[in-house]
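A single structure is presented below for examination.
A single protein chain has been omitted; all remaining protein chains appear in their positions.
Note that the chains take the letters A, B and C in the order they are written out, and that residue 1 is the start of every chain.
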Amino acid sequence: MSFNTFGHLFRVTTWGESHGPALGAVVDGCPPGVAIDEAMLQHWLDRRKPGQNKYTTQRREADAVRILSGTYEGRTTGTPVQLMIENTDQRSKDYGDIALSFRPGHADITYWQKYGIRDPRGGGRSSARETAARVAAGGVARAALGLLAPEVKITGYMVQMGRLKADRDRFDMAEIGRNPFWCPDAAAAAIWAEHLDELRKSGNSVGAVVEVVASGVPAGLGAPIYGKLDSDLAAAMMSVNAVKGVEIGEGMAAAELTGVENADEIFMGNDGKPRFSSNHAGGILGGISSGQDVVVRFAVKPTSSILTPRKTITITGEETEIITKGRHDPCVGIRAVPVGEAMMACVILDHLLLHRGQIGDAGGKIG
Amino acid sequence: MSFNTFGHLFRVTTWGESHGPALGAVVDGCPPGVAIDEAMLQHWLDRRKPGQNKYTTQRREADAVRILSGTYEGRTTGTPVQLMIENTDQRSKDYGDIALSFRPGHADITYWQKYGIRDPRGGGRSSARETAARVAAGGVARAALGLLAPEVKITGYMVQMGRLKADRDRFDMAEIGRNPFWCPDAAAAAIWAEHLDELRKSGNSVGAVVEVVASGVPAGLGAPIYGKLDSDLAAAMMSVNAVKGVEIGEGMAAAELTGVENADEIFMGNDGKPRFSSNHAGGILGGISSGQDVVVRFAVKPTSSILTPRKTITITGEETEIITKGRHDPCVGIRAVPVGEAMMACVILDHLLLHRGQIGDAGGKIG
Amino acid sequence: MSFNTFGHLFRVTTWGESHGPALGAVVDGCPPGVAIDEAMLQHWLDRRKPGQNKYTTQRREADAVRILSGTYEGRTTGTPVQLMIENTDQRSKDYGDIALSFRPGHADITYWQKYGIRDPRGGGRSSARETAARVAAGGVARAALGLLAPEVKITGYMVQMGRLKADRDRFDMAEIGRNPFWCPDAAAAAIWAEHLDELRKSGNSVGAVVEVVASGVPAGLGAPIYGKLDSDLAAAMMSVNAVKGVEIGEGMAAAELTGVENADEIFMGNDGKPRFSSNHAGGILGGISSGQDVVVRFAVKPTSSILTPRKTITITGEETEIITKGRHDPCVGIRAVPVGEAMMACVILDHLLLHRGQIGDAGGKIG
Partner (left out) sequence: MSFNTFGHLFRVTTWGESHGPALGAVVDGCPPGVAIDEAMLQHWLDRRKPGQNKYTTQRREADAVRILSGTYEGRTTGTPVQLMIENTDQRSKDYGDIALSFRPGHADITYWQKYGIRDPRGGGRSSARETAARVAAGGVARAALGLLAPEVKITGYMVQMGRLKADRDRFDMAEIGRNPFWCPDAAAAAIWAEHLDELRKSGNSVGAVVEVVASGVPAGLGAPIYGKLDSDLAAAMMSVNAVKGVEIGEGMAAAELTGVENADEIFMGNDGKPRFSSNHAGGILGGISSGQDVVVRFAVKPTSSILTPRKTITITGEETEIITKGRHDPCVGIRAVPVGEAMMACVILDHLLLHRGQIGDAGGKIG
């Protein structure tokens, strides 16, 4: 987590702006011998791709990824994998208005305050387009997990749009791919569709909560302090544009529990592994995975690029109003689902390698 | 954030177990010429010290800190500052029962799964005692901030115990030091006192929410992606024992807002600096500080060491019940307040140095 | 220095193989506002470019660099700068023989031992082509130094080829650009030309020593232990392909000196800055720059890809002989000169930013 690099042993460095010629990621430290090709990475990128329905930005990007290095005959060689995605649908004229004024709620003003220079075309580096590079890198991480820990399965979905929460009693994971919101509650998805349509037409936007679950994660990943699995997950999710809160397991609601309620009681399973009566902990105790599902949730704020006029100032300090024309997601949380999955894959793989490095097979058995 | 080290330029490495001879922190990268002495660090440690009232563990530790290196004639020299705190009240016999069984909700089991060995005396490295080292390091960070950015002020307080929330309309920051809960709402503190007393007597514990605010933070600290100020804050707070959720500004509630509501409108202040109509962003936009108050909240789960029996297993895989005698905090969130402040101080200082390193005085002026 | 990343605040991550579609570098942490364009980077790349005379490989690469991100209107924005160089003259057929056998003295065998897979085309990642990315990144570093510390001047040259040493009494820095060996001793260059021609014709190669001097380096850059300026310079130079030794100032010859001889005596200059009677230290004392010229030397071993048959084994363990056809540098040290300069520029800039981050203007004045 130094500037634009994420990870310890599996290290992802992303680069590129919304309206430059290309963007991408250098994936360093990947184990050798992992079978990857552009088609399999494209599968994940297509899930995040804009312009697929009326609920996401109408910018049309193929998001075609090219592997420029680090493979030989279809397998990783252990050297850096460069993933490049060319930008093809940059209409800079759309963004002319925001070059001189700051969108409230947007990074426009802080980039200026920090650097004294900013690329206003499409938000430059602060654009959600940066997350395409994450999804591509996450595809490499998934492939490596497929080789090293094939039982790991990562599933993301939206659980809340605005004030409208999905109902866990109606969750059916098979529904996730069947609606444009990656929502496991089909009924909620239908209501969200109507709600978002109204917001969009009124020139407004809305926030969301995304949940990502990793099952099959081996026990023992993480570290007690600072290098905790949950600390890295929190950093990973909070590093995604527009995220304002991260929860592990019960998350903020853990504050409401008593110690008696919060204790995930432990039993022995028939397979000789520990079983738990509940998963308040979200699969992580003391920074280390327990073998339960790793459960992370994060809140995505509403897009700040909206058609409703808001008061702001210009670079020269004059007060004005701004509306943001152009093509924007009314609920950027939707496309954050595959991004959250990608970050989960990167963090789990990174900690798998870290664990193997420090511990090897010296971990403890129970029973 | 590698294993036991936190920070980029201002780097804190903590070490030590609950029941070893000592614990501490190496603070590396501190600017030279910062006046520090043991008394001023002790001030912060005393706020976290156990055994000060019936709401915290009855373990009696002086928590006396010694500066073993890195200063000359009372000022930092720019070389590593070793802060050591000797453990004086370790009664290992208190913990005999938990050497062979795993406390539900505790790191006992995952340490075993990871390392195949664990120091059961007082939780070893997973003990909340580790946070004493953070508070000491935070004292150094505060002193450095006092020299480099004297306008920065960091204030932490509890805003929720169990389901009982403090009322922001009654907040009076002068109250924080007047009750054992660091609560700015005196009425809530009185109710909490009663509530916690009951829980404690019934052998139970409870969670809490802590809020930490840094005012006077210069605009421009942070970085757009991965090395974001909020990403580092999330990692910092999540790295504290028992924390399960972290929020910046609106946090999880950002999901409920529309773009119109969430837009913190911008005006010019009389002092020529931008002013904002609200602070939904918690002082951070696009990973970079805006000059508004930086607002972080985190949830602390209830202590898992409780007197109520819970079902669990032993190291050899037999099912059993466990109660944890010994001296434990019924609401460990209370003592997390000075810890959260310390982490905030470390992160702000680290990003101040990072910003100065990359940017110097080249940041942008408005107006 | 993690896998393929070099630097602390000014961080360079290189990627790409000799015979892949492209290679390049992500430059992260560059200060904003630095004027860079492709033409100025090309200037440095052209100095390293192969095929310019008979003393370097006959591979013909334009080595045309493209800036894909991180600039706006010709200036750096503070976000990652992606520099890409497409490979245009990869003749994989040249390398067919070495896919199954290991060249003695080459990384062929260790790549195989480590990864179990290797890209044999042109040595893959171990090719000297990787250094093109360093030179491009060094061009960015030079531009940033031009803005932040314009008095810094970096000059590299060859001081030895095989057993033939240049004569320091004949050094004329104006000669460096006038011969194909970057040699400040014109007479030595003439002798080297003949010597190398003979070696080349006999299917042999030879080693060299390169010296890089940075003048105008501010005093105070570096850190006392581990993060020393000389430690980072040693790592930087040793990270270049084929380098087997690194010296600072007197280097290995420091062993031969007495304390009386080695003491660079100190005086006050007319400009109020310290002056030294000599520079045995190579401008670095205790890991920190003194204001004197920073002097680094490194030895480059002879190219292991030669036409003379050498005994070796195949991947399946059979003994055989190998000669390496194809296009190789008979003295790879020649093209290491601009590479050494680039690494010097990166290290000096990185430490300038680190120093500014930790210390700002708090350094000590003398007098």
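FYI, a contact is a pair of C-beta atoms (placed from the backbone, for glycine too) under 8 Å apart; a residue touches a chain by one contact, two chains touch by 3 or more.
Since we're looking at a predicted model, the values are computed, not measured.
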item	value
Visible chains in contact with the missing one	A, B, C
Option touching the unshown chain, where C:D63, C:E130, C:E175 or C:D293 are the choices	C:E130
From C:E61, C:D264 or C:E341, residue that would touch the chain that is not displayed	C:D264
Hidden partner chain, residues of subunit A it touches	9, 29-33, 78-79, 148, 224, 353-354, 356-360, 362
Residues of subunit C in contact with the chain not shown	1-6, 8, 14, 102-118, 125-126, 130, 160-163, 199, 204-209, 219-228, 230-235, 237-239, 241, 244-268, 272, 274, 276-277, 280-282, 284-291, 297, 299-306, 308, 310-313, 315-319, 333, 355, 359, 362-367
Contact footprint on subunit B, counting only the chain that is left out	2-5, 11, 13-17, 20-24, 26, 28-29, 32-33, 66, 68-70, 72, 75-82, 114-119, 124-125
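By definition in this document, only the chains that are shown with their structure count from here on.
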item	value
Pair of chains with maximal C-beta contact number	A-B
Rounded Å distance between subunit A and subunit C, as computed from the means of their C-alpha atoms	38
Per-residue overlap in subunit A, given as positions that touch at least 2 other chains	2-5, 14, 114-117, 125
